[in-house]
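Scroll down for the structure; my scribbles are underneath it.
Rather than the whole complex, this shows some of its chains in their spots.
In this document, chain identifiers A, B and C correspond to the written order of the chains, with residue numbering beginning at 1 in each.
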Amino acid sequence: MNYYVIVDVTLRRGIADPEGATIERALPALGFSGVTNVHAGKSFRLDIEAPDETSALKKATALAERLLSNPVIEDSTARLGTRDGE
Amino acid sequence: MTRIGVVVFPGSNCEYDVLAGVSQLGATAELVWHSQTDFNGFDGIILPGGFAHGDYLRPGALARFSPVMDAVARFAADGGPVLGICNGFQILTEAGLLPGALQKNRGLTFLCQPTTLTVTSTDSVLTHHAALGQELVIPINHFSGAYTCDDETLRSLEEHRQIVLRYLDNPNGSRDDIAAIANIAGNVVGLMPHPERAMSNLLGSADGRILLEGFVASNVLVA
Amino acid sequence: MSSPPELLHRALGLTDDEFRDIQQVLGRDPNQLELALYGVMWSEHCSYKSSRIHLRRLPTEAPHVLVGPGENAGVIDAGDGIAVAIRIESHNHPSAIEPYQGAATGVGGILRDVFTMGARPLAVMDPLFFGELTDARQRWLVEGVVAGISGYGNSVGVPTIGGELTFDDCYSSNPLVNVLCAGALPTERLVLGVASGVGNLAVLLGSSTGRDGIGGVSVLASAGFAGNDGAASVDDAKRPSVQVGDPYEEKRLIEACLALLDGGYVVGIQDLGGAGIVCATSETAARGGVGMDVDVTAIPLREMGMQPYEIMTSESQERMLAIITPENWDAVGALCAKWEVRASIVGHVVDPVEGAHGQPVGMLRIRNGFDGEVLAEVPAKSLADEAPLYDRRRTRPANFDTVRADDPTYDERVGSPNDDLLGLLVDPAWVYRQYDSQLFLNTVVGPGRDAALLRLAGPGLPYSQRGIAISTDSNPRWCALDPRIGTALTVAESVANLACVGATAKAVVNCLNFGNPEHPEVMWQLSEAIDGMAEACIGLELPVIGGNVSLYNESGGNDIDPTPVVGLLGVLESLVAPPPGWDWQEGNAIVLVGQRSAVGDEPFPLSGTRWATRRGRRGGRMPGFDPRSLKSTFDFVAREIANICAGGVSDITAVHDVGGGGLGGALAEMASATGLGAHVAALQGHRELFSEFPGRFVMATNDVQALSERAALAHVAIDVLGSVTGDRLCIDGLVDLDVSEIVSRREGALVEALNLTV
């Protein structure tokens, strides 16, 4: 059957994150104070055909590590979700 | 006569420029479609700039799976000269043929501008005709050109003199001002600047010639 | 679409009279689908119903014109067996709503107009207009629009080599994003968007069809923004879903289409832009005088449950319609497969039917399956060419004379020319650095100078040593004062830009950005601007080969200032060396070439200048327009620089036309380009320093004598202003500045205004 999977990709600790830094710098001017440690990442939502949850997650994790992220600079996690509400 | 293969992925766009540049140097160059699984009798392979597969996901992330990339890996393993320019460099890192990764520019904008490079190693198929410390004016044209790697990788790059070109005035936040690196053997090189865009003074600079001349002549070197 | 037709037509933007016209054409009531087709095809955006009668006054002919207005792009013969296609379009309202995608899809659309003609797109330009950057929303718009042009243009692989950048409050809720594209083709490969040959197939190439931008032309492009906050006020229900550009699809589409044309597999080809499939099918059929059957079920869809009217009017991006002979279907399919471009047969070219008076009438038939039920059946021509034309009321603005009377030339205080000059300088480099301006190894002069200059070369073109030059120009400050003279002078300024790189102007395209045509003052501005353009083009012997009219640029009832944008295409016979540019050298003499003072009773008017506008003075009278003296000056400069580009020796070391910022601006820009200062004597005060009117060039030479003699022979005036020296710009009694200060102020201006930390 089909499983709805969400893959989160984030920059590894220690890797520069200019996007997050730029947003953080822009915030005060836009009236947002007290916001720190801003980090930008990517996410992917997809349906995976698999016999059961475990193998769906296994497939998703492989996809996340081999394709959706670049392990040299990024970490990735895959989790099962539901179309709405996640 | 030297034969250079220029690999074309859907979304590549500098293939004709590279063709023109290489032909000016007396070599013959042919386009190689990404679905091809082996090359016959090429003396060197160039992965040109552009946006292979639209750069979707990450620059080079989808292109690295193209059938042609196995052939490129074999060619490189046999010591064949391989050059990745801009998007080609990004593909080579994604494919693991070169260490590290290329991230978005520090300023988070695309940059098309001339840069001044210094030759920091001549132990590569790209730089062996140039002189150590020589300065070259060559344009960059990229959004994701900030070279990134961990400390250990950087140490080994320096140890094996794999950092072959550095920016004089770092435009994109590249670690250690890195503009081009080679593998340990020196036959696989990736650079973000575009030497094929610096082949004549009519277009602003001819400093790219010495690099591409070296590459075209390099099969002799590695053979 | 549940409401009964007689109300529906209004919802679709059709007037009651237009509804009656449709009943006339069909001899019956249209059904809902048919009404929807007329709704988009008779929209202002598609039909030009308010502007067409005025556009007829523009000169369009010259021996070298291969294709004039009316086709997807204008085409000229550039010599050596190479033709150049050029077109300019606006994407204003979509960019106000989603700046990145609005601008990106604007680039995608203009590229399709050009490769539809069989030309490979070689260059893009982007004239942009925003409100003042003190407003955060404007900064968001600028960053988004520039990123969109960069993201799409660079990825699709066409260099962006120039444009314009204007900030004025009149654009704050209605930014303007115009995009120009030029391409080249072997002359014999020229193709037109014509469907011919009964039995031929209409093949849809590229993306699948979704609900993107349904009714975009009628809802977005043919109506103003209700409120003052621009996009924010277009109510959600009315707003078509935003189109997202896919440069990767477009890149493959370009390569596939050019390969199809090389292979000779297509008889006609047409891009899908505003009004989508209905526009492409009805226009190709109308041009060919044939009928077309379209099968809605044959069109690949991206979304579920789409209605026929949605499918027919969707503005999904990256699609083309090719007309091919059945024998070629396999070859076409194979080529498209290589480029991973989807190809589907969606239409058949069919015989015209017999009209009421026995005349042949090509019908556009929308069917549910090729031999299924007919859902709509209307004369293709009635959709494409027979929208009602309006001669809308025109009245000169009531305040015209009072505005003219408010002339800053004399009563505006002088102030500090030093500070004024520094305040006028803006380097757009932050914008154009984000564009690939070098692809194809043609760019001899890229963005940042007077006009862009390219080698006339590209994949698949015959060898040539020629060059082409392109410049886009506009001056809403001038046109607000006097749309007629303002537009004429804008054309002149653009020709001057070309002359600076040695090119002779060959053709004009224009994008007329105006307010609401239902306001008589706006119609007057439009009509005057067109007369001014006609006057200039006739006087300077230039054909207008294409254009675009963007109306309803208004918010909360406020119209933008009249903003005609011109794109000038020029040709160089021989381009083997770069033009001198702005790089003057120590010791050179600095001369002013051309009529030193303006035409009319005021030698150095300050009306309409950047100097006056910065002081909030927006009134005054424009100088006159004298094409004869302008033309002899332009021809002289172009000839002198062309000689250098052809490899000839010359005493001229630098050239720059006097444009925005006046003579002071030109001198400051040349100083900052080289880091070299100058000493200039005896200008007629701050008026001559800041006055803006075309026809003047600053040249640097190492042999004044020789240059003066050549100018005299050409009956062109020339005045020695001073010389290049040291590292300060000194203009006696007016300016004394360190060049490094000029450089930093000029380079920093935009980045600071955007408050970016780079």
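As a working rule, contacts are C-beta pairs under 8 Å (C-beta built on N, C-alpha and C of every residue); 3 or more make two chains touch, one makes a residue touch a chain.
The structure presented is a predicted model; accordingly, all values stated were derived computationally and were not measured.
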Can you write the copy numbers for the whole complex as a formula with these labels? A x2, B x1, C x1
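FYI, only the chains that are shown with their structure count from here on.
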Rounded Å distance between subunit A and subunit B, as computed from the means of their C-alpha atoms: 30
Please work out the Cα centroid separation of subunit B and subunit C, and write it as a whole number of Å. 36
Taking each chain's centre as the mean position of its Cα atoms, how many Å separate subunit A from subunit C? 41
Junction residues of subunit B, two or more chains touched: 107
Residue positions on subunit B within touch of subunit A in the complex are 57-58, 61, 65, 93-94, 99-101, 103-108, 146, 148-150, 173
Complex interface listing, subunit B residues touching subunit C: 10-11, 13-14, 16-17, 20-21, 33, 50-51, 53-56, 107, 109-113, 139, 141, 143, 194, 196-197, 199, 201-203
For the complex, give me every residue of subunit C touching subunit B. 147, 150-151, 154-157, 246-249, 251-252, 338-340, 432-441, 443-444, 455, 459, 575-578, 756, 758
